[in-house]
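Below you'll find the structure, written out as structure tokens, and then a few comments.
Note that one protein chain is taken out, while the other chains of the complex remain in position.
A, B and C are the chain letters, set down in written order, and residue numbers restart from 1 in every chain.
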Amino acid sequence: MNDVHAMPPRAANLGLERVGVSRVKKPLTVQRPGRVVTLTATFSVSVDLPPDRKGSDLSRNAELLAELVDERLGDPVPSLEALCESIARSLLQKHPSARRSCVTAEADYFLRRGISAERSSFEDYLLIAGAFGERASDGTITSHRSIGAEAVGMTTCPCAMESCRALLEKEYPGLARAEFTEVPVVTHNQRNRTRLFLEPPDDSEVEADTLIGLIEAAQSSPTFAILKRGDEARVVLDAHRRPRFVEDVVRELLASVPAAFPRLPEATKVRAESTSEESIHKYDVVAAHEISLGALRARPSA
Amino acid sequence: MNDVHAMPPRAANLGLERVGVSRVKKPLTVQRPGRVVTLTATFSVSVDLPPDRKGSDLSRNAELLAELVDERLGDPVPSLEALCESIARSLLQKHPSARRSCVTAEADYFLRRGISAERSSFEDYLLIAGAFGERASDGTITSHRSIGAEAVGMTTCPCAMESCRALLEKEYPGLARAEFTEVPVVTHNQRNRTRLFLEPPDDSEVEADTLIGLIEAAQSSPTFAILKRGDEARVVLDAHRRPRFVEDVVRELLASVPAAFPRLPEATKVRAESTSEESIHKYDVVAAHEISLGALRARPSA
Amino acid sequence: MNDVHAMPPRAANLGLERVGVSRVKKPLTVQRPGRVVTLTATFSVSVDLPPDRKGSDLSRNAELLAELVDERLGDPVPSLEALCESIARSLLQKHPSARRSCVTAEADYFLRRGISAERSSFEDYLLIAGAFGERASDGTITSHRSIGAEAVGMTTCPCAMESCRALLEKEYPGLARAEFTEVPVVTHNQRNRTRLFLEPPDDSEVEADTLIGLIEAAQSSPTFAILKRGDEARVVLDAHRRPRFVEDVVRELLASVPAAFPRLPEATKVRAESTSEESIHKYDVVAAHEISLGALRARPSA
Partner (left out) sequence: MNDVHAMPPRAANLGLERVGVSRVKKPLTVQRPGRVVTLTATFSVSVDLPPDRKGSDLSRNAELLAELVDERLGDPVPSLEALCESIARSLLQKHPSARRSCVTAEADYFLRRGISAERSSFEDYLLIAGAFGERASDGTITSHRSIGAEAVGMTTCPCAMESCRALLEKEYPGLARAEFTEVPVVTHNQRNRTRLFLEPPDDSEVEADTLIGLIEAAQSSPTFAILKRGDEARVVLDAHRRPRFVEDVVRELLASVPAAFPRLPEATKVRAESTSEESIHKYDVVAAHEISLGALRARPSA
């Protein structure tokens, strides 16, 4: 029987940058500080394909995922990105003609959070891990990782707050101006969905929980599943005391990264993306920026 | 060649309530007051299947859609639901062994809206039409329609507003109590997605634009694509002067139906569903209710 | 401070059938035969609302989910539907003015499967659980469950197979007719997504793994993550030896339920839905049917 994958392709002399499988769902266990967590992750796994091979033989990718994920369910991995990296390296061993590999994985993730200890519960976040393998001309395999997370929080609009303040002053001329500057003024607020990615050039570790903490600190307020009435007021007031555009969320978030990761290399890529699902419009507003950690550190302070 | 569809099924003596095609996308034109509108609709089209037939012969459904939708693109239909009803009736002619047919269609829909005439633009809504055909034992075909629409607007939470008022009074004891009752107080606000469906038992017409108007009137405020700064303040203040739970949106919406449709029959089914994408939580809150127009009319006023 | 939820609504005299929270994600552990499984489930949780209350006080729902799901993460529940039922009952205790409660939950679910023991890995399925609580006029709370599952498999079209046979006979007159009836003939095949739900009227247990097994047996073939070349041929040939319409999948599936659940009550509702993502069309084809287990059992055999 012919090995169809190894045959030369009809449309010859054209290598492909990426061939693989996507949307592969798997359960896996991760060792987190003091606990083992089970995640349901969705993987995409690919390698490049040289010009002289017709097919990439994708059954190897499914086998590899079974070996490295299914068979190790009882043996927790240190992190989702560590697992991706071991898959990225093994892909290059399973595909001897490939030079580059790429693995991404996303998983719902939960942290116990709350406005107070007795009102805490699991809040849901998203982990977004990646790993990239490369085979040098001498056969050496190198790899590095991307660690990302998404947190949903709240933003309150600083611009509408100013406009409301001006309108209220006009509508209520009898009220002292001071009262509108001290007391939080109404504005539109909404769900904000923000992602932060760090991609160190080497094998530096990045803790995803730290990313989530930075995102929540950059939004107008984190949000919580359990809020009794006084708690709701507290969250609403806090958020109105920190009005933020998506632009602010991205900037505050990027600006907070150097202090949180003092030992990561200068060449670490840092990427932030923020979407506010505007309550006052039917569309979303978005901001995004990518910068090296070195450039972030070198930035003159405000 | 055997007609496989007409053969008896292996698992015999079991009719099926619904067999059809779904996610069929089609362009079509609709005559609206004073203008012709082109919609991109997604159809689902089905009939029942008697116990003695193996297959429904679904190529007839695709042919019928081509005849009734594609061939009439240049000849606007009166409404999306009128088109669905003509498909539902024709389905029963194309499938002589079927007794019931069901057609649903969804389409993005645009109305020119704005906070003022010079700030108007197209706002997007969703039309959700349905039609149901039935063949009586004497062969007579009857049918009726469901007309639905979704509008996205804003809700401001009345409960968090009260809690914030109480907390502000405590935090700012120097401020006069009156000022917090007169001036709108901060609360969480968010995107609200509300649907209203009317299903008259007969051939009564329902104008979808009216449904959209009722939904927007039931929310704390409609939302707009174009808002300059003063406009934003106006929308935010209006919304804070009409704080509404999803429960309120559904009730206000249902309560507004009788006056808007004085001539529809008592047996008309009325259904409202509202979802607030809470800014203060990661989850949504929902309310829904279905009631006959007769029961709505008979309801003692507040 | 006023209890806003307990106030009478402005649009009075209108109770609501359903008010709740939706898209609440939670991790939980389930005891399965011989193993504990962690699921990431998405819950919707609602109760009805009497005419005289403005709001349902949804913070109770979030608290309840934290108590019954988060706090018991270390203490596996017997099944997703058992957890839903305990939530449905507790909802009626937390909401003393409600008479009905409804809980639904969906979760990715994995079973070790394979074409052979050495080629097995985790295949992904979907669990879809529900529970419904009711408070009688004497205060007694009753409840029952719905247990559902979705499995993705393959269908091969029996009609196109016949047409291809006829066309091949015409194109290759030299080939013996017998060869086309014995050897599987080409046809279009595709992903098929089928759901089966059982809703017993009482506290009968239904094993979700059994539902998944029945679905896979009703499709032309189950599908597998790991298939070496000979395995692929085996699955393709098996599927071509069992060509099935979506109509066939639903009928075979329903017909298989009585033997698998001999002890469930007659009044158990059985619902099957099947979607084939046709390779030969851009749209899907669907079939669905609901019937009581009693009627299924009473059905004369073929």
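To be clear about the criterion, a residue touches a chain if its C-beta (ideal position, glycine included) is under 8 Å from a C-beta of that chain, and two chains touch if they have at least 3 such contacts.
Nothing here was measured: the structure is a model prediction, and the numbers come from that model.
Taking the complete complex into account, the chain left out of view touches A, B, C.
Checked against the hidden chain, the listed residues A:L28, A:V246 or A:L264 yield one contact partner: A:V246.
Within the whole complex, the absent chain has one touching residue among A:V30, A:I128, A:L254 or A:L293, and that is A:L254.
Checked against the full complex, the one of A:A166, A:A217 or A:A260 touching the unshown chain is A:A166.
The residue from C:T40, C:T104 or C:Q190 that touches the chain not shown here is C:Q190. Interface with the hidden chain, as seen from subunit C, comprises residues 123-124, 152, 154, 157, 159-160, 162-164, 166-168, 171-172, 175, 179, 182-191, 223-225, 227, 229-230, 232-237, 239-240, 277-283. By the touch criterion stated above, the residues of subunit A touching the omitted chain are 1-2, 4-5, 9-25, 44, 46, 49, 54-56, 58, 62, 158-159, 162-163, 165-166, 245-248, 250-252, 254-255, 275, 281-291, 299-302. The chain not shown here touches subunit B at positions 1, 24-27, 37-40, 59, 62-63, 65-66, 69-70, 108, 110, 112, 120-122, 124, 225-229, 232.
The working rule: only the chains that are shown with their structure count from here on.
Steps from subunit A to subunit C, minimised over paths through touching chains, total 1.
Distance from the centre of subunit C peaks at A, each centre being the average of the chain's Cα atoms. Copies subunit A and subunit B of the same sequence differ in orientation by 180 degrees, per CA superposition (steps of 5). Between subunit B and subunit C, two chains of identical sequence, the interface residue sets overlap for the most part, with shared numbers making up over half of the total. Counting partners per residue, subunit A has 124, 225, 227, 229 as the residues that reach two or more other chains.
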